[in-house]
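Below is a slice of the complex: some chains, not all, each in place.
Chain naming follows the written order as A, B and C, and within any one chain the residues start at number 1.
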Amino acid sequence: MPIEVVENKYPHKDYVVNIEFPEFTCVCPKTGLPDFATIKIEYTPDKLLVELKSLKLYFVSYRNEGSFHETVINKILDDFVAACQPRKAKIIGEFNVRGGIKTSVTAQYLSPTQYPKA
Amino acid sequence: MPIEVVENKYPHKDYVVNIEFPEFTCVCPKTGLPDFATIKIEYTPDKLLVELKSLKLYFVSYRNEGSFHETVINKILDDFVAACQPRKAKIIGEFNVRGGIKTSVTAQYLSPTQYPKA
Amino acid sequence: MPIEVVENKYPHKDYVVNIEFPEFTCVCPKTGLPDFATIKIEYTPDKLLVELKSLKLYFVSYRNEGSFHETVINKILDDFVAACQPRKAKIIGEFNVRGGIKTSVTAQYLSPTQYPKA
């Protein structure tokens, strides 16, 4: 499922978009049982904005995939960055309690053009 | 709908005004269905204060307009800055859930006189 | 997926068991997109208790099934009653927002031996 993009009409400005998707579900590769998470994305667009409908379908495509928590969040970040090439992006996955333990994973991306100058 | 202004009686001071409007609604340009958002503004006035009644009518004027989330927030920021020429301004639009996804957009303005000196 | 049962050690008493499963998901028969719900069960056991692990697997078996809200809750109630033959049972399904609308469905069962006498 490709993440589609649309043109950013305000590329000359630094602004921030937050997206929250509480209906993420994939399958635990060990037990075959479903896992559930809320995915949160915060990004500063450059020339492209992510199109939300296609992003939802991208999330839905994980429904029957086996995935470890740390892997799935890093992979979503890679796919997201490849699709819209943002100035910055941060992705948080907050997974439901399993065995009394609640886990979240937070990964970030900074475009090379955005690094603080030495 | 013009945003009206009144004189700031304390222009010699840096202070902050926060405005929250939970009743913003416009129309999705794709589906023609209504969108809803809470708009939050934080600004440091310079010589002018925004008059709240006219700001409300300005917001109401979006009621039957078609607008993408990222565009509408950047446009409100531009209109707000043009009207009251603040030292700083930040605008956040928190949109209601659509297709299980919740989005917010945050844009900022810094008056040229306010940039940190090199 | 059968709902399994175990013997109730206190059948001579009327007591109540509450079960809450916030990870129910099935597929909307119209759009093919996933639906999400919290399922709540309250029942008074008779000779049998529901075994929780099998109940979870029963819920998980809906994951890729197409089902309307009102139908799925009535079907769960029928399966639950058939499995453990409780004195009373109530099932609530609280579904996530779709198109700005939040829905819940509540169905109940009363064993014939429990009806108030005329």
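Just a few scattered comments:
As a convention for this text, contacts are C-beta pairs under 8 Å (C-beta built on N, C-alpha and C of every residue); 3 or more make two chains touch, one makes a residue touch a chain.
These numbers come from a predicted model, not from an experiment.
All together, the complex described by this structure holds 10 copies of its single chain type, of which 3 are visible.
Everything below uses one rule, namely that only the chains that are shown with their structure count from here on.
Judged by the touch criterion defined above, the protein chains are all mutually in contact, each touching every other. Measuring from the average of all protein CA coordinates, the nearest chain centre is that of A. Here the spacing of subunit B and subunit C, counted between their Cα centres, is 47 Å.
The mean-CA centres of subunit A and subunit C are about 33 angstrom from one another, to the nearest whole unit.
Spacing of subunit A relative to subunit B, judged by their CA centroids, is 27 angstrom. Within subunit A, residues 22-23 each touch two or more of the remaining chains. On subunit C, the positions that touch subunit A within their shared complex are 22-23, 25, 33-34, 36, 60, 63-64, 96.
The touching residues of subunit B, when paired with subunit C in their complex, are 33, 36, 96-100. Taken in their complex, subunit B has these residues touching subunit A: 69-71, 73-74, 98-108.
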